[in-house]
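The complex appears here minus one protein chain, its other protein chains still in place.
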Amino acid sequence: MIRPDAPVLLEIRDLHARVEDKEILKGVNLTIRAGEVHAVMGRNGSGKSTLSKVLAGHPAYTVTGGSVHYRGENLLDLDPEKRARIGVFLGFQYPVEIPGVSNLEFLRVATNARRTEQGHEELDTFAFEDLVRERLKVVQMDPAFLDRSVNEGFSGGEKKRNEILQMALLEPLVAILDETDSGLDIDALRIVAAGVNQLATAENATLLITHYQRLLDAITPDYVHVMAAGRILRTGGKELALELEERGYDWVDQELAALAGEVA
Amino acid sequence: MSNAQAVGDLVSQPYKYGFVTDIETEKIAKGLSEDVVRLISSKKDEPSFLLDFRLRAYRQWLQMQEPDWARLGYPQIDYQDIIYYAAPKRQEKKASLDEVDPKLLETFDKLGIPLSEQKRLSNVAVDAVFDSVSIATTYKEKLAEHGVIFCSISEAVKEHPELIERYLGTVVPSNDNYFSALNSAVFSDGSFVFIPKGVECPMELSTYFRINSGDTGQFERTLIVAEEGASVSYLEGCTAPMFDTNQLHAAVVELVALDDASIKYSTVQNWYAGDENGVGGIYNFVTKRGQCRGERSKISWTQVETGSSITWKYPSCVLQGADSVGEFYSVALTNNCQQADTGTKMIHVGPRTRSTIVSKGISAGRSANSYRGLVQIGPKAAGAKNYSQCDSMLIGDQAAANTYPYIRSQQPQAAVEHEASTCRISEDQLFYLQSRGIGFEEAVSMMVSGFCRDVFNQLPMEFAAEADKLLALKLEGSVG
Partner (left out) sequence: MTASLSAPTSRAAWLERWLSQLPEPSGPLAAVQQRGRQALSQLPVPSSRVEEWRFTDLALLQDLPLTQAAGTSATAAASSDAVGLCLQLDGSTDPLAGVALPAGVQLLSESELAQGLGHTLAATGCHDHWPVELNHASAGRVLALRVSSRCKLRLELHSSVSTGLLPLRVLLVLEEKAELELCQKLEAHGSGLTSLVLEAHLARGARLDHGLVASGCSDAALLAHLAIEQEPESHVALTSVTAGWGLARLEPRLVQVDGQATSTLRGLQLVGGRQIADTHSHVLFAGPEGQLDQLHKAVAAGQGRSVFNGAVQVPRAAQRTNAAQLSRNLLLSDRARIDTKPELEIVADDVKCAHGATVSSLQTDELFYLQSRGIDAEQASGLLKRAFCEEVLRDLPAVARRWCPIEQWQLEDA
């Protein structure tokens, strides 16, 4: 839902970043307002996953230039946990398994960290159980998953549902979903997409990072951005995604080449 | 890994129990001789069978060699430079707690083990041992109503000499090894527990060991006997002040379980570990063994080892009775220059005996953490089963994790299975937790306690939280 007067949640300006010695982001610009759903599309290696990692504060990525502001605050100054607590959420493409750490306890500690930041009271074990059981419905997850270790032995679909469950509990204002559709069968994709749609409000925003149109059939974006070589090459409405689907990514190369020509 | 340093810093935190109680102490002169053994015995006013036991052990000790197979590195111990008996003055007879030196009560208060009637733990009976002597035992009367004997071993020697004579040294013979011989010669105090036939001990029993003197060795001796159908859960805790010299701690613990009896023995060991350069700390050479003499008896060891400069300790089970069960659950955390060589021996003698071993080693700093275990299936142990799991977690690239599981089987109708793995706290796991709003320290601590969960689950409820807290304490510190 596009409202030009809605408050800006995330403002990315000329963002450059590298991992080890390789520059991957080469000047990304993006503004996200409350109520909007954005989709960033692009080929492998275009830098879209890097963008999500940089926004969440992964220590392997170094920002070399530009800025990111979240509700006016410099996001890049903050530790990853602080970003999460103030409402920036990253749904991982490959959620990691953490043997031994119970999923329920993990969810409770995370939820309470967010609540404390918001000035709410921490939930005790019982109150949290009630909350989590209610939120499980968003992703149609079996409560048995709560008793297992974080993501350990979960199937691909279960891991992604667990991600959306965390999103439902943490209630972020900006949710970045990195390739949430990868490795999902049709049913799981439908459940995950329904969850994301259900959680979208006029106050928050969603940034979908994806390869394929099929996720966008289920979650309609307001804006589609095409990313290549570390930059956003073109921005349009949802029809841009359909165009990509039809024409493939080859034209992106041509456009890149043209761009290189201009620069030269 | 940029976080490796930070994780390393996390496991280095100041020792909280390093204070010294300023109290007048009666000590005997340094050194060990037959006269010293006689002196200890006479100070404790012991019957002759015990003096004979001590002297025999002393003579055996003289003939023995200090073991070196664990390849632990420490300077030669000068056994003549140790005080073998130290006791706070004014201890005399403590008919009631009122007569115990308030400084001592205060010390145990500070250690989180309040002894006074108002403050003491409601469901745990405590025997408090300060240097060489037991200074107080709580809930004695209540336990006595159930026929349970819980007192210091010195007291038991006086009050129940027949039980001591019958059981002492029958599980760990004095000449079992170098340190057990030394202990048998000079042991000062420790706890005695006797659970009569058919009695389920109504509360947790606990002994808290405190070394206070800087030049004194501690040689405690614990004996627990559970008669037919009896059961008990027992916990020991240990701390010591920070000295830049090393103190020797050579304890012996013997457990006897008769038919259908069960003994659960838990340890939270937090002796002073020395500083970050390995100066000071306790040398912890301990012999712990339980004998499942009876059919269907069960002995379960749970240990959380976080302290000591050197740990040499293999709580073991001799599974004699048919269908008896032995368990060993261990968490050993080493940091800085600590060395731990610990594990268990499960000796399957009787048919259908079963054992389980779960060992979790965490090594950080420049420490060395070894699991050494033996599973032995004797020719008569048809139907025996063992399952062992040994996991190591490495923090930093200078810590050592070693695994030496010995397996010997002479019985085809038995099954032994051993699994071992190593892991570390990966940057991705840390980032994942952090990206959900969980702080770095808490994330590390969650993962470490997750790694140890199978062991913590075995601790009595009252102490599981304590162990978790202790580990969290060890992990506390500033984020690097």
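In this document, chain identifiers A and B correspond to the written order of the chains, with residue numbering beginning at 1 in each.
Definition applied: contacts are C-beta pairs under 8 Å (C-beta built on N, C-alpha and C of every residue); 3 or more make two chains touch, one makes a residue touch a chain.
None of these values were measured; they are calculated from a predicted model.
Trainee: Over the full complex, note down every shown chain the hidden chain is touching.
Mentor: Counting the whole assembly, the omitted chain is in touch with B.
Trainee: I'm checking contacts with the chain that's been left out. Which of B:41, B:191, B:411 or B:445 qualifies?
Mentor: Touches the omitted chain: B:411.
Trainee: Could you tell which one of B:172, B:256 or B:394 touches the chain left off the display?
Mentor: Checking each option in B:172, B:256 or B:394, the one touching the absent chain turns out to be B:394.
Trainee: By the contact criterion defined above, which parts of subunit B meet the unshown chain? Give residue numbers in ascending order.
Mentor: With respect to the unshown chain, the touching residues of subunit B are 1, 4, 69, 377, 379, 382, 392, 394-422, 424.
Heads up, the rule we're going with is that only the chains that are shown with their structure count from here on.
Trainee: State, to the nearest whole Å, the distance from the C-alpha centre of subunit A to the C-alpha centre of subunit B.
Mentor: 50
Trainee: Please output the residues of subunit A touching subunit B within their complex, sorted ascending.
Mentor: 56-60, 79-81, 83-85, 89-90, 92, 95-96, 98-102, 105-106, 109-110, 113-114, 117, 149-150, 166, 170
Trainee: Using the touch definition from the top, list the residues of subunit B that touch subunit A in their complex.
Mentor: By the definition above, subunit B touches subunit A via 2-3, 423, 426-429, 431-440, 442-443, 446-447, 449-453.
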